[in-house]
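Each chain you see keeps its place in the complex, though not every chain is here.
Residue numbering begins at 1 within each chain, and the chains themselves are lettered A, B and C in the order written.
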Amino acid sequence: MTTQTNESADARPKEGRARRVLNAIGVQNISLVIALILLVAFIGSQNSNFFYTSNLATIGTTVAIVGILAVVQTVVMLIGGLDISVGSQAGLTSVTSAMIFMATGSATAGIVGALVVGAAAGLFNGIVIIYGRVNAVIATLATFAAYRGLANVISNGRAQGYTGTDAVFVFLARGNVFGIPVLIWILILVAVAIQLMLHYTDIGRNIYAVGGNAVAARLAGIALNRYVLGVYVLVGVVAALAGILLTARTGSGQPTSGSQGLELQSITAAALGGCSLQGGRGTIVGTVLAVILLGVLQNGLIILNVNSFYQDIAQGALLVIAVVIQQKRAGGGGVGLPT
Amino acid sequence: MAASQLQDTDEAVLVLDNVSKGFSGVQALDAVTLRARAGEVLALMGENGAGKSTLLKIMSAAHAADSGRIVLDGNEVSFASPVDARRNGIRVVAQEPEIMGNLSVAENVYVGALPRNGRLVDRARLFEMARSDIERAGFSGLLDPRAYGRDLSPAQRQIVEILRALVGKPRVIAFDEPTSSLSDHEAEALFHLIGRLCEDGIAVIYVSHRMKEIFRVATRVLVLRDGRVVGERPADETDDSELVRMMVGRDLSTLFHHTSHEPGRPILSLRNLTSADVHDVSFDVHAGEVVVLAGLVGAGRTELARAIIGDLPVTGGTILVDGEEMKPTSPRDAIRAGLCLAPEERKTQALLMKRSVKDNISLAIVGQLSRWHVIRRRQEREVAARHARRLSVRTPNLDNEVSKLSGGNQQKVVLARWLARRSKLLILDEPTRGVDVGAKADIYAIIDQLAAEGAAVLVISSELPEVLGLADRIVVMQRGRVSGELGRDEASEENILGLSILEEEAA
Amino acid sequence: DKPVTIAYIQKQGDQQYFVDEAAGAKEEAKKLGNVKVNIVDVGTDSNAAISAMNVMIGQKVDGIAMVAPDQQIGPQVVDMAKQAGIPLLASDDALKSGDGQEIPFVGFDGNDMGHKVGLAAGKLYAKAGWKADETLIAAAYKPGLSACQNREEGALAGFKEAISGDMPKVVDIGTDNSTVDAQNRTGAVVTAHPNIKHWVVWGCNDESETGAVTALSNAGIPADGIIGVGLGGYLVCKDWNAGQKTGNKAALYISGRDVGSAAVRTLVNAVRDDKPLPKKTVAKTTIVTPENWKSVMGSCS
């Protein structure tokens, strides 16, 4: 009687190593890889300059800032939230870092100051959401406007300072370690650290639990509020990192220029990478692949000298195609709106 | 009275003393006292909406009581949160399992208490712990610790919910209708588990509408009605009819109405129907006939039903409706051809939790109730009210949100929806899940009446007494195939079970 | 003096140039006495500009200066002002009424600004003696903005005028007018043109131009291989101020402050003296270089 129809239930999948590796990447991510390969092949066949190491470095540095934001956006989306204010936080911390640097002459002070401001901005988001009981989208839409205003107020709407003569900022913007630009290293470090956290620590598993089913998570004794607050603080800190990199790259603290639109880009990448807006689903690998895919796409369109209006159309079309491939591979009809 | 109750608190692990709780418009609990003693199984009984789940929710601090005390080990306590209650050893296996789809079974069980190695989750140990838990609880073979939550069947979800309660050091475990989505086999394993928990000195509270189970596991029975205690009896000093009288307030002469009628023309004929996990299924359901599909959990009955109404792709065979072949590509097609399915999972498959009772009942008929797309609202309200009354749905009014109803009453809303849609063939998947005895009798009477009026009814049920009491004919399934057909007169618990598992034991 | 309220409806109020313009307007109002200036930022949103006109007409202000997000809305706003009987002054970008008449204007001539930038770049190019087939012109601007399109056309014409011989190839880099975007996109343009030795860069604003120049130097192009001419000067001056060797060789300095104060002065005078607005008040623009910027611009914030 115990030998029911479900012996298959606990049978481990019998499959080869290759298959296991594939599984680890995930079917959704494989589609992204395929889309990426096709795209690279196409662009490369049209213009072989694409494969220059320098160009690959260009793509990497181009996506680094939006990449780290997409990675933390993934974490927010995993707990079922969203952060529309990441771009404004980056702008706010960009001017802060430059202004503190100009006042103190110390890059470290500027960087630390920006990180503190970022953490505070993230904490404020979390507090509004948790204790004000404001929906995460509305709360961060509100601070999206508020932080941008704040950045403009403290800087009077002007680019602040000049960091092009400071070794630390120059290193961040243009340095290399083992031949790989520092910006790319930073993206790798952030992505790997968060991937490890999500995958191997109880914090990470709890994040999935909170987003997967908040009721169950709460009953299981997970301190939901602390997780939500923690995640928003994390976003604030990483947004501050993005702001610092913005300052380093542009040589001055920019209140809005360069950081507007980062929210949509980071959400696009996370969603393309397989994050669900309902929470509980998504991976860092997927997000990073999506970031790279979008970066390659933009780079390719410029290299192929596509008119910028057509770039918009191509970008839209390829976004759709990438997801359609994903869905066809994942199979299954599905009911109603795809998630 | 309160004072006298306090005297025996010292022998009880947990006492809910004079607890009251009102929701807007409903007094769910009115000065209820419950004592849970170590090593005892206290059965909690009562009609749908009597307040059982609410009582358990107060125990686990999911709700706060309006008044009354909670006494743990002789000390008055007040739990700040469910976490706090849990930390104090109080566990409630909820009526509706809460599962995290993207976590593994093991993680679902140990969520909040994952084994760690420093800061890292010790995955090997986690899976090993989950595996041994499953085995010790007697559910081996039913659940893969690595499977994802989203892939679990209702029964498996329930088992995860049960396993979760065992983690750590439970002192009091309350099961809220744990068997409503389990078949006899898993239920049996659960009873063994409960026996063991008692031996370990854990106080068990058990909520169920199944009389048989009560006498199988309980040592004492506490009966609630309309949020008040109507009596408490040692299990061996009471019987079915007394409990029913206490719950319903009157005698229940017959649980099962069964009038035999002449089966008419075949309404539904399956010929070698095959889909992913269903193979070569052939049988007929005639007008005026109640056919029950029996089998163990996972036998493929739900899948068969979904294939029939076009919710899952059919890969082979034919479906004849009134003698004509039908190839439904969506439930919409099937419904238009006169086939309806009341699904087994009310929360995920049937109800709009945030909408009113009325909107939920009329969901499948708003089109019919409309002219030029404008809903005839008075008529809608009448129809909804009629069906709510027919099924004794307990709600302050028809505009009440369905999420605020008790589990059993939600189930009745699902049935009301499909009764309102008068169809040629009605498929009811576990229609009495979580429904109290009184209402069950009503539902059985309604099913009987539907058949008498000439409808064909196909019921999927895992409760053997229900199978035997309802059916004109019984089709038993096993591993996606029909393993036998029994007439009402030839059927017995033994031969149904035999057909459900025979082949397996041979294999 | 009679109290006067002026509405200044501005596009892109968070850009440094327009921040300066607003500041100039307010300073001038204080200087004139008994003048209130109401600044409204409408971003790049034409519809918001119409709404702002509505609001200000509803508030019965005495005069309106407008920096239109798109010059095509000219006829509409001119009409609205005429119906309300409120004097309207076009600031920075010229506006025409429905019958093609230009309305009174204060500011710079967009095409002329571009022309000066192109001219300066062309002169530097000619002086450097670069060959056309080894040189690429990178024009970084936001493609959907009419003001940018004007400047870009002017720059091309100016450059052609200044050079003799072949015209180098021109690559349009569509940016969102931010430094970072220009930097990101220019990186890819470098990849697409590995054989180019020399670069001429201009843009719709300092952000676009400096972003492109930074990307070029990040790609290893020496400062001597770049002729970058900024538009605005407020970012280009930062390199000069720090004494950095840079590809930014010149910039067209335009003072938002001057335009802002001129606009307010013109409107207030017309209202107080009950006279028509002067047809055209063109503010001065100057090409600045690492050598002369300090004397022209004063400081670099």
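Things to note:
Just so we're on the same page, a contact is a pair of C-beta atoms (placed from the backbone, for glycine too) under 8 Å apart; a residue touches a chain by one contact, two chains touch by 3 or more.
Being a predicted model, the structure only gives us computed values, none of them experimental.
This file describes a complex whose protein chains occur as A x2, B x1, C x1.
Everything that follows uses one rule, which is that only the chains that are shown with their structure count from here on.
Between chain A and chain C, the centres computed from C-alpha atoms are 34 Å apart. Computed centre separation for the pair chain B/chain C is 71 angstrom, with centres defined by C-alpha atoms. Taking the mean of the C-alpha atoms as each chain's centre, chain A and chain B sit 43 Å apart. In chain C, there is no position where the chain touches two or more neighbouring chains simultaneously. Taken residue by residue, chain B touches two or more other chains at no position, since every residue touches fewer. Within the complex, the chain C residues that touch chain A are 13-16, 19, 143, 171-174, 176-181, 183-185, 187-192, 194, 207, 210-211, 214, 218-220, 234-235, 238-239, 241-242, 244, 301. Of all the residues in chain B, the ones that touch chain A in their complex are 60, 62, 81-83, 86-87, 94, 98-103, 107-108, 111-114, 116, 119-121, 140-147, 149, 156, 164, 185, 296-299, 313, 478-480, 501, 504-505, 507.
Residue ranges on chain A touching chain B, taken from their complex, read 1-7, 9-12, 200-206, 208-209, 212-213, 215-223, 280-281, 333.
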